[in-house]
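Here it is, the structure, as structure tokens.
The other protein chains are all here in position, but one chain of the complex has been omitted.
Note that the chains are named A, B and C in the order they appear, and that numbering of residues resets to 1 at the start of each chain.
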Amino acid sequence: MRKIISSLTDGRGFDIGLVALPLGFLFLMSGLPLLYNVLMSFQEVDMFSLGSFVRPFVGFSNYVALFSEPETWPIFANTAIFVTASIAGQFALGFGLALFFWVNFPGASWLRGLFLVSWVMPGLVVGAVWNWMLSGDFGVINFLLRESGIISGNIFWRSDPSYALWAVILANIWLGTSFNMILLSVGLSSIPDDLFEAAELDGANVWQRFYTITLPMMRSSIGAIVSLGLIFTLQQFDLFAAITSGGPNNASNVAQYWAWDLSFRQYDFARGATISVIMIVFVMFASVVYVRSTKQEVRG
Amino acid sequence: MSETTRNRLMLAIALVLAAIYLFPLYWMYITTLKSGSAMFATPPSFWPSDPQWSTYAYVWESRNLARYMGNSLIIAVGAVTVITLLGTGCAYVLARYRNGWVDVGLFLILMLQVLPASLMITPIFVGFSQIGLLDYPRLAVIIAIAAKAMPFFVVLVRATFMSVPMELEEAALVDGNSRVGAFFHIVLPLARNGILVSAILIFMQAFGEFVYSKSIIQAVEYQPASVGLNSFMGPNTNEWNNIMAFATIYVTPILAVFVLLQRRIVSGLTSGALK
Amino acid sequence: MSIRKFLMAGALALVSTSALTVNAQAADEVTIRIWSLDKPEQPALNLAREFDEKEPGIKVEYRLIQFDDVVSEAMRAFSTGQAPDIIAIDNPDHAVFASRGAFLDLTDMIAKSTVIKKENYFQGPLNSVTWKDKLYGVPKATNTIALYYNADMFKAKGLDPDKPPQTWDELLAAARTLNDPAKNVYGLAFSAKAGEEGTFQFLPWVQMAGGSYQTINSAGGVKALTAWKTIMDEKLASPDSLTRGQWDSTGTFNSGNAAMAISGPWELNRMTQEAKFDWRVALLPVPEPGAQRSSAMGDFNWAIFSSTKHPAEAFKAIEYFASQDDKMFAKYGQLPARSDITLPPTGDAKKDAALKVFQEQLKYAKARGPHPQWPKISKAIQDAIQAALTGQMSPKDALDQAAKKINAVLG
Partner (left out) sequence: MTQQIELSGVNKYYGAYHALRDIDLSIRKGAFVALVGPSGCGKSTLLRSLAGLESISSGDLIIAGEKMNGVPPRKRDLAMVFQSYALYPHMTVEQNLTYSLRIRGVKKAEAKKAADEVAATTGLSILLHRYPRELSGGQRQRVAMSRAIIRNPKAFLFDEPLSNLDAALRVHMRKEIRMLHDRLGATSVYVTHDQVEAMTMADHVVVMRSGLIEQQGAPLDLYDRPVNRFVAGFIGSPAMNFVPAKVGADGETLVVDLGGPQTIRMARPLQPGLNVIVGLRPEHLLPAEAGRALLHLPVASVENTGAATHVTTATTPELTLVLNGRIPLSPADSVPITFDAAHLHLFDAKTEMRLVPA
């Protein structure tokens, strides 16, 4: 007994205690629900067996059925486009802004802080605002584009199959840019100045310095941002619900919205769960990337 | 180009960029001041000719916003408390060691936040109903949010702890402190800024949480503002000015807090919290 | 854990909760929980409050649920033993629950009731609460859709406001005339949203052309979808009709951005307030002169969950709601689903004229289903509409695909 107490105050027991409690909490509150989803994907589920675990086991037939649906591949393709374009857009804009504010001018840090407001806005509100701005006939975005001569007729962002997905991507990029910017700012500020000075003396120009110093030095930040971005993007749900509802004709439907739609609009819980399991596999991949990127961390 | 000219130019560009980036926010505010017909006017007016300030009072009264905001506040404070209490220690341990177990821990923590809340809600609802937690709906939501947002907190705060030199803790141990004492006396005070910033960010997320609250909290007197906003939006409405007024009243306090604290938040984020 | 054990646990939880609440209140007070999508200006919330005040022994807890969430919330609650006593449910979803025993069989209670009489209700709404010859609910209200038009615009464009379009061809012709992109005016506003509303708006067209949801890819179905496609292709309606619900679409009619709108009587109160022009209502145009009329049958039903602890009190509440049906139109602009009530004139000429048209249209209203898997059938139809209107499939191909899915559900 004394040994246990002393381990709690002085040894491994302290660490294990600190970690076990939250991990146990997370396991109960997130792990079990996750497993419940995995279980459901192998079962036949309807509304009346939601509260139970014993249900007819159907093996992989949910998966087989899912992939025989004509909309499955287009929706996964949309998911890929959504994730890639969102991350690329957020990253490019975020990086651009981070580089811009890295140049120290008066007011830089204050203005940079302002950009973060997009991040603290509730997703629901962001969705509502963008829904309103992207509206085809009265939307202010169409008006601005028309006035500036970029378009001649209104773009029906939410209803035109070739724009709907991009409308959500646009809103999502807006939402996520600031997060990328701040993380990249951190990465930038952690590169020692003398590296740039050395490169400059070695005759590297701005672009060469960027490619040979900045990018390589930020490899671990970039890895973390991209994999966190992947997780956040795959979680993005509010914007779809608020702007396009996955329409028209699934043109802007993505896995996470589709899974919800199947579960709660068509009450096909098993199939919804099946999609979420496929998503889990993808995110496992992202998590591996993230954890590997942290390997390059150094204790400061 | 002289230093001042360059600075002025950069500042001007920065202002333009900020104006573009913050336009959605501006549009939200400006829409609240428009009347029903002005909202749908073409071309839209970028400055309300006849600001309808009464919209705010109307929405505040008719939608019982005070109660909604109070609930949002309770839920956010609760979630932040739970997350900070549980997540800080976890982040500390994950920062202190660098081995296979830490990798496994980090991996698990990230894995657990894979699915969007919209897909987690059914199992959570089922689980909560089994243990009777649904009788305390706000507590149930606090716990659900804590589980959802803790991984993010842990990742952020872990980075903060990484920036506290291990030797300080060791010095405290040699100086005669226990692990517990060293953690509370030395490590925690030094990581305070990063923890505070992460907690504020979690608070803001929890303040805007919607999916769990919508499903778990059935009694209207316990619902937070996000649910109130949603029941206002619904499919059968085009009162965008009122909706935006609701949204404005809802987010303005967080934005205000944010803008007031932003210096601290940004410096907290840039100096180590996310390294 | 088996469902049974689980339900028992749920029941236990419920008992302990109610024990708690009872302690807090008068010992013999019964609490009835009601879920509905009605907002403060709509009937259910007010009726619930009135009933609460009228019955000292019964406390009513009202919860507002969004249209989109009604079924999923109800399912989740029922399967975990958290279901309310009374719910207002959309009529095509009624069979989903009734067929699985989630709703209480009210046949005997209704037979004994002095307030609710089966024969007083319209056949369409009554069908929707019936499953295997038993009554599992009481129609809450009813509605249907018809054609609203802006008479001022008709005059301005040289159309006769007293002769609204009678056939689809006339409707399209009128829409072409009224369409005025320069002034931001569309000929028509309707909803082809990928949701129940889309099905609701589309099925009447199919039925008028001689099809039905069972024969969705028949000539009639294809004709209906082709007509819709023409409307969209010629931009006679806003392309946003694909993602906009009826209320939003009609909002553009009210603001003068659409010359005609297809919608229901739930718009009347708002239109009276907002529309600053001479608006009128006509029956839905038919495919060709003399074709059969048809319309959608909408609105919600009251049902009692089979898990209720207080069936008698719950039914009493529904009886009270039904007793107020005669005031429903005057107060809330909704139509009772009953043939025994004559609606008194409201004093607003436009509204009264519109009401007559809707009552006429109601005669042709057809319920969707009832079918326990209606959401899947409806989804197949929505998919076909969206695929055709976005030009990704021809109407025929889209409907063939829908028919295949529907037949799989129908078995």
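The criterion applied here is as follows: a contact is a pair of C-beta atoms (placed from the backbone, for glycine too) under 8 Å apart; a residue touches a chain by one contact, two chains touch by 3 or more.
Note that this is a predicted model, so its numbers are computed, not measured.
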Next item on the list: Give me the visible chains that the unshown chain touches, in label order.
Entry: A, B
Notebook entry, point to check: Touching the left-out chain: which of B:A172, B:V197, B:I216 or B:L229?
Noted result: B:A172
Item checked: In chain A, positions touching the absent partner -> 6, 9-11
Next item on the list: Identify the residues of chain B touching the omitted chain, counting contacts across the whole complex.
Entry: 165, 167-168, 170-179, 181, 185-186, 189-190
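Keep this in mind: only the chains that are shown with their structure count from here on.
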Next item on the list: If every chain is a node and every touching pair an edge, decide which shape results: line, ring, star, complete or other.
Entry: complete
Item checked: Distance between the centres, which are taken as Cα means, of chain C and chain B, whole angstrom -> 38
Check: Using the average of all C-alpha atoms in each chain as its centre, how far is it in Å between chain A and chain B?
Finding: 16
Next item on the list: For chain A, write out the residues touching at least two other chains, lowest number first.
Entry: 50-51, 137, 263-264
Note to self: I need the residues of chain B touching at least two other chains; which ones are they?
What the structure shows: 40, 42, 122, 126, 129-130, 230
Check: Within the complex, which stretch of chain C touches chain A?
Finding: 1-3, 6-7, 10, 68-69, 71-72, 75-76, 78-81, 96, 100, 102, 184, 193-195, 238-244, 252, 257, 375-376, 379, 383, 386-387, 389-392, 401
Item checked: Interface residues, chain A side, partner chain B - complex -> 8-11, 14-15, 17-19, 21-23, 25-34, 36-37, 50-51, 97, 100-101, 103, 105-126, 128-130, 132-133, 137-138, 140, 143, 147, 174, 177, 182-183, 185-186, 189-190, 228, 231, 234-238, 256, 259-260, 263-264, 269, 272-273, 276, 279-280, 283-284, 286-288, 290-291, 294, 297, 299-300
Item checked: Sites on chain B touched by chain C in the complex -> 36-37, 40, 42, 122, 125-126, 129-130, 132, 134-135, 214-215, 218-220, 230-231, 234-238
